[in-house]
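Down below is the structure, laid out as structure tokens.
For this depiction, one protein chain was excluded, whereas all remaining protein chains were kept in their positions.
Every chain is named by a letter (A and B) in the order it is written, and numbering of its residues begins at 1.
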Amino acid sequence: MTIEKHQHVTEVSRSVVFNESDHSSPGEQVDTKTVGQVTVDSPVISARHVNVHYGEKHAIKDVSIDVAKNAVIAFIGPSGCGKSTFLRCLNRMNDTIPNAKVTGSITLDGSDIYDRSQDIVQLRARVGMVFQKPNPFPKSIYENVAYGPRIHGLAGTRADLDDMVQSSLRKAGLWEEVKDRLDNPGTGLSGGQQQRLCIARAIAVDPEVILMDEPCSALDPIATAKVEDLIDELRENYAIVIVTHSMQQAARVSQRTAYFHLGDLIEVGPTEQIFTNPVHKLTEDYITGRFG
Amino acid sequence: MTNLVGSTAKSSSQAKVAASLRRRYAAELRFRAYGIVAIAIGLAFVVFLFSSIISKGYTSFQQTYLAVDIDYAADTIDPEGTRLPDTLSAADYQAVIKASLRAQFPNVEGRASLRHLYGLVSNAAETTLRDQVVSDPKLIGSHQRIWLLADDHVDSFIKGQIDRKLPESDRPISDEEIAWLDALKAKHGVETKFNLAFFTSGDSREPEQAGVAGALAGSALTLIVTLILSFPIGVAAAIYLEEFAPRNFWTDVIEVNINNLAAVPSIVFGLLGLAMFIQFFGLPRSAPLVGGLVLSLMTLPTIIIAGRASLKAVPPSIREAALGMGASRMQTVAHHVLPLALPGMLTGTIIGMARALGESAPLLMIGMVAFIVDVPHGLSDPATALPVQIYLWARSPERAFVERTSGAIMVLLGFLLLMNAVAVVLRNRFERRW
Partner (left out) sequence: MQSSTVVVVIVLLASFAYQWARRRSINLVGGTRGVRNLHSLPAYYGMYVALWCALPALALLGLWHLFGDRVILQMVLAQMPTEFQHLQAGEAGLVLNDIRNVVSGAVPAEMARPAVVAAAQHWRQLSHQGDLVGAVLAFSSAIVVGFLALRSVKPEMRARNQVEKIAEWALLACSGVAVLTTIGIIVSVLYEAMHFFHFVSPIEFLFGTTWSPQIAMRADQVGSSGAFGAVPLFTGTLLIAGIALLVSVPVGLFSAIYLAEYAARGVRTVVKPLLEILAGIPTVVYGFFAAMTVGPLLRILGERLGLVVASESALSAGLVMGIMIIPFVSSLADDMITAVPQSLRDGAYALGATRSETIRNVVLPAALPGIVGGVLLAASRAIGETMIVVMAAGLAANLTANPFEAVTTVTVQIATLLVGDSEFDSPKTLAAFALGLVLFFVTLALNIVALKVVRKYREQYD
């Protein structure tokens, strides 16, 4: 299993490296100080020159990066460097913070998500999110998963809804564990189960992209392994952005890795290359554990 | 050498510390004692207050009745023998009672003495007889032993609130009245029963007939208006301020304003009610509608503040989860935040309602202090409220009203206790630790 994964990673990285060396770069040229290839062939999301200010604080400094379809990209970097902030820009969760100001452009399938005409509700239905701490609603397991389809009117009938709940729970690898107690409160599950419930809840809306902010930091190693497997499977259908503090995790689940430092996007590249052969001095220091 | 000096210096400062210890521990004990004394004073006040009110008031739930052999004389009640309801209800039952009392105490003579004799029973007895006869005309012509409501002096005397050893001029009840009562008692003609009328009748000038039903109905109507207005508006305002309002100058103004409004003296709300609702909008005086309006403005800040506190207690992760699912802010609040905050809001509302129930100053201003006998049925009927009734009775010169006032206070405190108990239960039941 692990070996397979590794091969896969190498393959992807090779292709990107190939692209880079060939200089027939995919997409447009981006003016950025980031080291490595920030663009990909057919991005779901592309962010260009994004800046985020919290009042006086400049939290994200001119970051440009693409998110590829059917792949996992990991954001790493020392604490406070702006990973969460940038992640939350991608589905406009920063709108809930009163003094946050986002500039630059972020497009989802070519249309600007910060455009005035963008319906934030539709955006979040297309870009789902899983949070650091599992946060199931204090309702039944069933209601947790059914909530998204309900508010978005995805299920025509009760049977449709039941199907959606079941298939989401299956995809999240939780079905077998909870199928007999769908009416129990979601908050009664174990931490790992709760997190998978939150993932099930996110995929019930059938998004294109799933954002995960340190989804395993509150979990034990076994639960973490389960979630990681799940992420790997989900990649077939979704683009996934994951923030993690665990270098091993980034290596295990992602195909591309982006390294943030004090609000700057320092380096982006195929995961294997970042971990084995980082170009930038800061990346290397971080990877080798000289700080962070 | 130096070492020696050092150690003596050290030991001398230790000695100083040791010497000061007694004094310092004494100060410590004194300080502790102040605290205990303060608490004792506070608790003593609680005990004193309650015992003074209960000891004065518990007797109001009992009422003295006198057994009188009533002669339903046909020629007084219905001389023509028509038995028409109109005749029966217009008849002079006072005369019937007087004649019966005279027959029972044949030795009483003289106008003054007779007046005293007639005064033993309350003038409500007349109504009792009338109701009896109208509903059962066959009574006419018969003799019955009937329990009649005693006058308030008699009631106080029988309950032992008037000392018979006092000189006659110092007590409201005369020697001959006492003699008659003793005679009646000997024939088992004096009894104290549960005072149902206290809970079923409205106000009266006669203490023995006065009850809290009117005031209770007035308070209930007023509180209903208060609840209907202040709960939805308060919850909505709390939601807006906590969940939607941008942080800017105006929301700061609203916030400061609400905090200050919570501390504005209640009588000022009365002035507002008088000038605004009665004078400007022409709403009726003394009406529960206006009382409820004023009290809801008064309660609103309490509910808003409590509501915001319980909204704040809902963890932000729940909001994030819903927003992250693509729920709109309104949906997030309606589906997730509000249901979780509602128990806390209800608790705050009940506490606010309890405060409104005990409030009287603003009601004085809007004329809910009138003497009103009828039990109000509608929102614009003239009415009073329980605390105002207490105020009115407390000002009454009749000593028997002291007992009624204390009784009414006990009823009021009972309701407040109930409401607070519900609030506590609600809080314990639904309080969530995140």
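What we mean here is this: a residue touches a chain if its C-beta (ideal position, glycine included) is under 8 Å from a C-beta of that chain, and two chains touch if they have at least 3 such contacts.
These numbers come from a predicted model, not from an experiment.
Peer 1: Under the definition given at the start, what are the shown partners of the omitted chain?
Peer 2: In the entire complex, chains touched by the missing one are A, B.
Peer 1: Tell me which residue among B:L166, B:I228 or B:I267 touches the hidden chain in the full complex.
Peer 2: With B:L166, B:I228 or B:I267 as choices, the missing chain is touched by B:I267.
Peer 1: Even though one chain is hidden, which residues of subunit B still touch it in the full complex?
Peer 2: 17, 24-25, 27-28, 30-32, 34-39, 41-43, 45-46, 49, 52-53, 56, 232-234, 236-237, 239-241, 244-245, 253-254, 256-261, 263-272, 274-276, 279-280, 297, 300-301, 304, 328-330, 354-355, 357-361, 364-365, 367, 369, 387-388, 390-391, 394-395, 402, 405-406, 409, 412-413, 416, 420
Peer 1: Residues on subunit A that touch the omitted chain in the whole complex?
Peer 2: So the residues of subunit A touching the unseen chain are 119, 121, 151-154, 156-157, 160.
By our rule, only the chains that are shown with their structure count from here on.
Peer 1: For subunit A and subunit B, what's the span in angstrom between their mean Cα positions?
Peer 2: That gives a centre separation of 62 Å.
Peer 1: Where on subunit B does subunit A make contact in their complex?
Peer 2: Checking each residue of subunit B against subunit A gives 246-247, 315, 317-328, 331, 335-336, 340, 432.
Peer 1: Could you pull out which subunit A residues touch subunit B in their complex?
Peer 2: Spelled out, the residues of subunit A in touch with subunit B are 91, 93, 96, 98, 120-125, 128-131, 133, 135-138, 147-148, 151-152, 198, 201-202, 205.
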